[in-house]
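Structure provided below as structure tokens; questions to follow.
Every protein chain but one is kept in place in this view of the complex.
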Amino acid sequence: MEVILSVLCQGMIYSIMALGVYITYKILDFPDMTADGTFPLGAAVSAMMLTGGMGSGWTFLTLLASFAAGAVAGMLTGLIHVKCKVRDLLAGIIMMTALYTVNLRISGKSNVPLFSSETIFSNKAIDGIFQWLLPSSLNSYKVLIIIVVASILCKLLLDLYMKTKSGFLLRATGDNATLVTSLAKDKGLVKILGLSIANGLVALSGGMMAQYQRYFDITMGTGTVIIGLASVIMASNLMKNIPVIKNTTAVIAGAVVYRGAWAAVMALGLDAKDMKFITAALLLIFLVISMERKKKVKTHA
Amino acid sequence: MKKTISAILRMASILSMVMAVTLLTACGAKDEETTKTTGASKSEMTTEADGDTTGETAAKGDLAESSYTIGISQFAQHGSLDNCREGFIEGLRQAGIVEGENLTVDYQNAEADTGLANQIAQNFVAGKVDLICAVATPSAQSAYNAALNTDIPTIFTAVTDPVAAELAGEDRMPVGNVTGTSDKLPVEAQLAMIREILPDAKTIGIIYTTSEVNSESTIAEYEAAVGEYGFELETVGISSIADVPLAADTLLAKVDCLNNLTDNTVVSALPTIIEKANAKGIPVFGSEVEQVKIGCLASEGIEYFQLGVQTGQMAAKVLKGEMAASEMPYEIIEESSLYINGAVAEKLSIEISDEVRERATEFFTEIE
Partner (left out) sequence: MLELININKYYNPGSVNEMCLFQDFSLAINDGDFVSVVGSNGSGKTSLLNIICGSIEIDSGEIQVGGKNINGVKEYVRHRDVGRVYQNPAMGTCPTMTILENMSLADNKGRLFNLTFGTNKKRMDYYKEVLSKLNLGLEDKLNVKVGSLSGGQRQAMALLMSTMTPIKFLILDEHTAALDPKTAELIMELTDQIVKAKKITTIMVTHNLRYAIEYGNRIVMMHQGKVIFDKAGGSKKEINVDDVLGLFNKISIECGN
């Protein structure tokens, strides 16, 4: 039971990051590597604010600050791509590398513990609310509830945004950038906006993770893009045919399933060393299955 | 339709074969790890022999009935950490808790991934182990976090600064159900030793990895202490093993000798560094016995295996109920051991005085 709980918690924190990767990878069609640097950026910003003494109800401001920091990073990636005309992949890699130094500068040291600070999961305000709201038997679910609320909120806001004119323009940019120019809009600017929002989400996820595991470590960003891509690919390929599930919901589910697969692999007794290989194999299988599906459609059409 | 099914079946069979192979190799590797002895084989054998006789008699007496499950969460693959873990198991054995008899050990390595470290810790807590042993800072923090609202004690080891990691208070007292040992390097002893061997040296160079928090705190200590011994400190930070050659070249141009911390990345690249230093006739000092064996001139450091043993003994006390983790201040190794490599000294034409030689715990005469 606790394993399921921890899978859900970690999975849903990562799902916010996966929503960000969904925006860049699926909607904008821009393979964005910045996430490996933005995830710890959000974590560093949150950690520094909390160790600086932020407490009680104000801890939620850390999430907003993390989002803002990520948005700036994404904007810079966009500027490098649009103004300096650097390829999408390279622009992301450049920012990711630069962010390593920036993150270290923000945090001051490579590991910042949060055991003695208040976090969004445990502070006077939240504890008070939960005492009033929940019977004490459900206390262990407090963290999960906060995470679920946060990620569902992000998803709903994103869905809402995708229905607006600005959201339409974003989708159009990834789909057919020529049309955006025909609509008299600067497609470069739209890409920058998309990258900002996406990396803001990634950083927010990083901020939450730091507070969940109660420490910031400079290495916590490695592999973020892979986790995000795996979640998005799982979501789009496995759940495409279930009409009720919206794209963004599928991404959240994908992130949780991916985390669950890790936990299952560990429970089977396999070594953590083999984890990366298994991840790669799983991804390959999902991609192949989705391609088989596409072929099926073509022959029947 | 048929084609699709057969394709999927093909993929599935390939994957299951691959998984089976990896499972077998994984199991095989696990067996290897528990029986393999790295480095100080001779000394380990003797302690094992001692432990056997004293341990077993004690075992039969006190622990006839209880059996324990321990989760060991190690952060990364690294010689020192491995030594530490083996020492830990040995320390338990000395206190009568023997693997295979009254102890089951679940060892997991996070491969330097904090996400995995979290998962491992949570799995241990879900599996209701009797104790978690965490090797290195991020794993210790994940373990402590996961076990916070349970009564599973966390025993850490190879955490250089438990106070900075918020795993212990200023006065070494625990902040919760967590305690352990710190691999804090005896900075002053090392500096004194360097001064003894190289009376005219002025600058010491240190390469460290910016992502290793242990290195950061040790460098701070070095910076505070070098002045007293008449040295100046030059440091170069790297972010990955690929940066080592360039960092080494940069430093070697400015310093009289190089010094090592227990920085995982740097130590993995030690052969490269030693080669470059030898080419310039500059000695490299180590922080651990293994480093001296492969070509460092000398080290006045700690032995990870011993640190592990000390940790194991602390864990045994907690398991047996003699003391709670929340009552035990964390420990460090008080006495440093001097190791010298004579072959290296000869190569670099450095004289090792007899006094220094006598003090040495071991004097190696060849380079491995």
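The first chain written gets the first letter, and so on, giving A and B; residue counts start at 1 in each chain.
The working rule: a residue touches a chain if its C-beta (ideal position, glycine included) is under 8 Å from a C-beta of that chain, and two chains touch if they have at least 3 such contacts.
Here the structure is a predicted model, which means the values were calculated and not measured.
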Chains in view that touch the one left out, judged over the entire complex: A
Residue in contact with the excluded chain [from A:Ala172, A:Met208 or A:Ala272]: A:Ala172
Selected from A:Thr101, A:Ser116 or A:Ser182 as touching the chain missing from the view: A:Ser182
Where the unshown chain meets subunit A, residue by residue: 161, 163-169, 171-172, 175-176, 178-187
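One rule holds for everything that comes next: only the chains that are shown with their structure count from here on.
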Contact footprint of subunit A on subunit B as seen in their complex: 1, 4, 7-8, 11-12, 15, 18-19, 22-23, 26-27, 29-30, 108-116, 118-120, 122-123, 125-126, 137-138, 141-142, 144-146, 149, 164-167, 175, 210-213, 216, 239
Complex contacts: residues of subunit A adjacent to subunit B: 1-3, 6, 10, 100, 104, 109-111, 113-116, 140, 213-215, 217-220, 222-223, 227, 262-263, 266-278, 281, 285, 288-289, 292, 295-296
